[in-house]
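What you see is the complex with one protein chain gone and the rest in place.
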Amino acid sequence: MHDYSDDSPREECGVIGLSSTGTQVAQQTFFGLFALQHRGQEAAGIAVADGSTARIHKEVGLVGQIFTPERLAPLVGSHAIGHTRYSTTGSSGARNAQPFLVETMYGPLALAHNGNLVNAAYLRSELLTRGFGLTATSDTEVMTLMLAAAKGDTWEDRLATLMPSWIGAYSLVILVADTVLAARDPWGFRPLSVGRLPDGGHAVASETCALRTLGCTDIEEVRPGEIVVMNGTDIRRIQAVPAAATLSRCTFEFIYFSRPDSDWDSMNVHQVRQRLGEQLAIEHPAQADVVVPVPDSSIPAAIGYARVSGIPYNDGLIKNRYIGRTFIEPTQEMRTRRVAMKFNSLPENLAGQRVVLIDDSLVRGTTAGPLVTLLREAGAREVHLRITCPPIINACHFGVDMGHDNDLIAARMTVDELCRHVGADSIAFISIEAMMAALGKTNGYCNACFTGEYPVEITRRHTKSQFDHVLA
Amino acid sequence: MHDYSDDSPREECGVIGLSSTGTQVAQQTFFGLFALQHRGQEAAGIAVADGSTARIHKEVGLVGQIFTPERLAPLVGSHAIGHTRYSTTGSSGARNAQPFLVETMYGPLALAHNGNLVNAAYLRSELLTRGFGLTATSDTEVMTLMLAAAKGDTWEDRLATLMPSWIGAYSLVILVADTVLAARDPWGFRPLSVGRLPDGGHAVASETCALRTLGCTDIEEVRPGEIVVMNGTDIRRIQAVPAAATLSRCTFEFIYFSRPDSDWDSMNVHQVRQRLGEQLAIEHPAQADVVVPVPDSSIPAAIGYARVSGIPYNDGLIKNRYIGRTFIEPTQEMRTRRVAMKFNSLPENLAGQRVVLIDDSLVRGTTAGPLVTLLREAGAREVHLRITCPPIINACHFGVDMGHDNDLIAARMTVDELCRHVGADSIAFISIEAMMAALGKTNGYCNACFTGEYPVEITRRHTKSQFDHVLA
Amino acid sequence: MHDYSDDSPREECGVIGLSSTGTQVAQQTFFGLFALQHRGQEAAGIAVADGSTARIHKEVGLVGQIFTPERLAPLVGSHAIGHTRYSTTGSSGARNAQPFLVETMYGPLALAHNGNLVNAAYLRSELLTRGFGLTATSDTEVMTLMLAAAKGDTWEDRLATLMPSWIGAYSLVILVADTVLAARDPWGFRPLSVGRLPDGGHAVASETCALRTLGCTDIEEVRPGEIVVMNGTDIRRIQAVPAAATLSRCTFEFIYFSRPDSDWDSMNVHQVRQRLGEQLAIEHPAQADVVVPVPDSSIPAAIGYARVSGIPYNDGLIKNRYIGRTFIEPTQEMRTRRVAMKFNSLPENLAGQRVVLIDDSLVRGTTAGPLVTLLREAGAREVHLRITCPPIINACHFGVDMGHDNDLIAARMTVDELCRHVGADSIAFISIEAMMAALGKTNGYCNACFTGEYPVEITRRHTKSQFDHVLA
Partner (left out) sequence: MHDYSDDSPREECGVIGLSSTGTQVAQQTFFGLFALQHRGQEAAGIAVADGSTARIHKEVGLVGQIFTPERLAPLVGSHAIGHTRYSTTGSSGARNAQPFLVETMYGPLALAHNGNLVNAAYLRSELLTRGFGLTATSDTEVMTLMLAAAKGDTWEDRLATLMPSWIGAYSLVILVADTVLAARDPWGFRPLSVGRLPDGGHAVASETCALRTLGCTDIEEVRPGEIVVMNGTDIRRIQAVPAAATLSRCTFEFIYFSRPDSDWDSMNVHQVRQRLGEQLAIEHPAQADVVVPVPDSSIPAAIGYARVSGIPYNDGLIKNRYIGRTFIEPTQEMRTRRVAMKFNSLPENLAGQRVVLIDDSLVRGTTAGPLVTLLREAGAREVHLRITCPPIINACHFGVDMGHDNDLIAARMTVDELCRHVGADSIAFISIEAMMAALGKTNGYCNACFTGEYPVEITRRHTKSQFDHVLA
């Protein structure tokens, strides 16, 4: 379904990099990317280097559709990076697909990126002023061209030199002739982990689920501010810039983005989600007969809520798994029952029941109402909506598409108004304190979308570009 | 993943038919087919009639990929049928795609079919002997051409005349110039239901989940042996041939095929699966700490098993949702860890635990062993495999692809051997009696794949064709 | 250019059949079809048989685009037929693509056809009445299904039995399990020739240019009413029905359709076109300085006209060779100068000259006027249009699309009106007598489009179908 029944934030990318000791690195990268598909479904790419030459294929589509044996065959070498992205539609999609590959005075250079630089417009105008011609509109090209032009004896020197000038979120993978590098911003906004491949080589990836799919061992997080340099069995890890005094990991990775089988900050995502449900049950109990998740992301939290509350867990909504793009708009009649294309209810599990409905977030507020209606039509006596994150009232500037500020329903309505708007008997959001308790932390996370307290200043000086939109 | 990590039987088709009062029947059919996508992911088609002329589009691919606005636009009319199928690859895929559309002396005729005629080869050779030229290798063409040549004043007369000669499983939808018909074999092998569209028209579909997606009300099962004739707001239901004395519904629809939000035989699939888990817990208890499903099909049974056993339910395996075809074979190294491409474990939920693993079936036995290994690697102390169906020891002749007889692992091994083969601490299959208890029935179901007792004779006389394989 | 600057009749098909002694028959068929591409540019197909099984690939597009190595590889065997067709656009294009392949009681049967049966509607309704279901709207399916149902011991017996019931034009190639057959209607409307392949096998094709491309020797015409049976080095030729007392070869094959390097009726096409130009020069001389052809079809006639008249031959118009389909409509401004997309003039060869412009035919009259204007704009002092066929005033019923009767400009205007309409200084058509003189014949040719004297009766009894247009 093309977006109309989806009310979650959008992660923008997944990255992966491998420096292996064998010759099947393109296949391995493919399978790793396949495990990161949930981080971006609109375009994907793989670049491979063989010691001297780099080759690339990138295209709009799903990983499994793009990469046929014919597409992978020419991608020979032992070093590779891959990227999967969510992007806007249209030809710009193809132009901004990653990795971004160039020839430089130091040899081939490819870069793929998850995150967002808040000073990208500034950096971009600097490049333009220096006489560069830019083919894309992304901060990825900006970082790549800065790296191509940087001074220094080695790629890690040059990268380390540039990192202080990049303000915002970046988890990068970089391919050069015979090495794969990775780097993470000093705030640690987005995840990035490293591990050892079964063949003795090394890999980095946005999420550990991809490293585990590849059979990696010794999996660790890439530290904020760190550069990892991988060359087959050799690996060096350099603290290029000091980590920020207070880290700013994205809480939403735990709430929604990451796969439940990934670990981050030494915690398993599924476990954290369970604990979010447990905290929610303590903070916002409900008199009810059944705990029902909005599948699939809210299942662990519903398990946790059920465990603590003692209210039985059961399925109440079934989701159509074939959620690829469709091009067909629903008919007028169907549009009034929009979520029907994605969800059906299970009346036998709901009829006469007082239901606690667990959802991960409320962004534009377009699906909660129809889901409540669906439960009521299935006979639910009461519906108590419980959300595993606080109200989202500020846009994200660090790589997540939550829509514009005025799309955010919680910024426009009180909780009571929201409750009436969605038609629930009660509605409650977890508090920031309880959410952090589920994480077992008191700080180190970016909660700007809930609080408006951005860890780096978001000012006009970052966006002085007079050159916007000259490429369409 | 192309099959290598999937050890379930294959349903062969989903069908849908609509006779509406409006002009958006192609769009409605699309959304209904989209809800039946799980019944066949290799080809799909829609045929539409406008009172005099029929138009069709069918192609290899997923419903959401095939039907763009450009493809649907020419499909004008108020009457439609649709089909989604699992089929073998290659050009035969396209040739055998459904619906099958012909011009007849009575006007246009399109037919789509879920099931399998056991006497198809006989009927086929009869047609050939009468001088027909056949373009496909399916029983669908056979039924269509028999109908084109049948005597009788009306389509329902002709259809009723033919039904006694069709031995086996068929749930049919038929499109003619201004009417949609549906028919179901007298044994009732495969599901088929009918309901009223919001616009006053009527619809039939393999599963009620599709009718509910379309907003249908007054949903009832099409009775075994019944013909349904739909023309907008008019609907007639004719018991064309008597239902078999003992019905033969396919048990596997409840165990695996149907979507949990579908109803059949007045029972909800999700509820039946929960009860299968409950019966399994009673029949085959285990000393364990956690009940873990193989997602997604075994989730309801795991909920039921947990409820009765008192052992907590939790996720232990995470499945990659992007399960479209991929063309890339895993590397040798990855092949030894095959299920890794599809599943990762959740060690935090498994470490040190005694696990009850719930799976729906064991066919070729290719995934159970790797899944048990995955759990053990994640730290599970014991793994007790519980299967929600009895051992499958006979091939199906009624529309399900379980592989050849000698593919069936339970036909070759004792339960003890199976346990050693998959590396579990214990393994247990639900008994036929307990399975039927979960259904609340003592008969009326085909359990031939478990028992070898086929409800209709499977003999050579059905397969006297000397003409096999002249088209490749 | 999509038709707007083309004012020639459309040939509907080219056919080819090979029974070789080797294993590369699909490749050979491909190269033969490639030489017949001018007879149909909208769809093409190849069917191959290996002694027991037949395989096919057919698709919309040009021969060179459709048949990749991947498409040809599965087409294994020693016997093949191929077809290239002009057809109307839309989905019906794919459905009516040829060859038409069916399984019959006698084994596989594929048929491809060039021509048109005038009693197709009658035969079609006969088949429908006998209970057949028809998937296409072409007379090819009708002939194929009649053959599938025919009585007789051998394919040639059955074919011979049916030929008397087929009224009209047909040059057929037929593929069965281990043999290729060919047949030609008793009137001899459309060409068909046979030859020996370099490997000792045999081939038939619509035109000898395809046989020569394949290196054939002993090339002869398939006789009107004849069946040719080919099995590798064996060939039998059977006069199945007597040739018509007066043959009816299509004159237009010489005027326009056939490639100049083909022979027919023991004459070379290029030579006949030269003689048409010579006759035209005798019959309709002009006081002029240069003879200019409309490229490419009128070049040989212009050579002949120049030779007899003594007026020098030269190019005056250059044609864009990349005449595949384009989807882009010319702008309004360009539409007023329509032929500009296809032709440019050569002012240096035209300025101040009195020009004899040689064209092959005038059908709808849409291009002659703009071409005359183009010459005048290039400085031509006078333009004398000379046409190498008589005025076309009747539609063809034997496989040529000349448009409907009221599209034919010569049916609506006198020669004087035509001259004013196209803006020429003079216009002249070759007479039927002079045209026949160029052929060196007095009869044996169908000139119905010029005379209205159809060699077989065109009556309502041939078209009694009440079933038209039930498939769109």
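Chains here go by letter, A, B and C, matching the order in which they are written, and residues are numbered from 1 within each.
Assume a residue touches a chain if its C-beta (ideal position, glycine included) is under 8 Å from a C-beta of that chain, and two chains touch if they have at least 3 such contacts.
Because the structure is predicted, anything quoted here is derived from the model rather than measured.
Enquirer: For the full complex, can you list every visible chain touched by the one that's not shown?
Expert: Per the contact definition above, the missing chain touches A, C.
Enquirer: Among C:19, C:125, C:251 or C:349, which one touches the chain that has been omitted from the display?
Expert: C:349
Enquirer: With respect to the chain omitted from the figure, which of C:19, C:78 or C:314 is a touching residue?
Expert: Only one listed residue reaches the unshown chain, and that is C:314.
Enquirer: With the missing chain put back, one of C:126, C:261, C:283 or C:401 would touch it. Which one?
Expert: C:261
Enquirer: For subunit A, enumerate the residues touching the unshown chain of the complex.
Expert: 52-57, 74, 90-91, 101-105, 107-109, 125, 128-135, 137, 144-145, 147-150, 177, 467, 469-472
Enquirer: When the complex is taken as a whole, what residues of subunit C touch the one chain not shown?
Expert: Where subunit C meets the chain not shown: residues 24, 27-28, 30-31, 34-35, 37-38, 41, 62-65, 67-69, 72, 198-199, 209, 212-215, 259-261, 268, 270-271, 274, 296, 299-300, 303, 307, 312-315, 318, 320-331, 333-334, 337, 340-341, 344-349.
The criterion applied here is as follows: only the chains that are shown with their structure count from here on.
Enquirer: What topology does the chain contact graph adopt: line, ring, star, complete, or other?
Expert: line
Enquirer: Give the identifier of the chain nearest to the protein's overall CA centre, each chain being represented by its own CA mean.
Expert: B
Enquirer: Averaging over Cα atoms per chain, report the distance between subunit B and subunit C in Å.
Expert: 49
Enquirer: Suppose each chain is reduced to the average of its Cα coordinates; what separation in Å results between subunit A and subunit C?
Expert: One centre to the other, that is 60 Å.
Enquirer: Listing for subunit A: what residues touch at least two other chains?
Expert: Expected reply: no residues.
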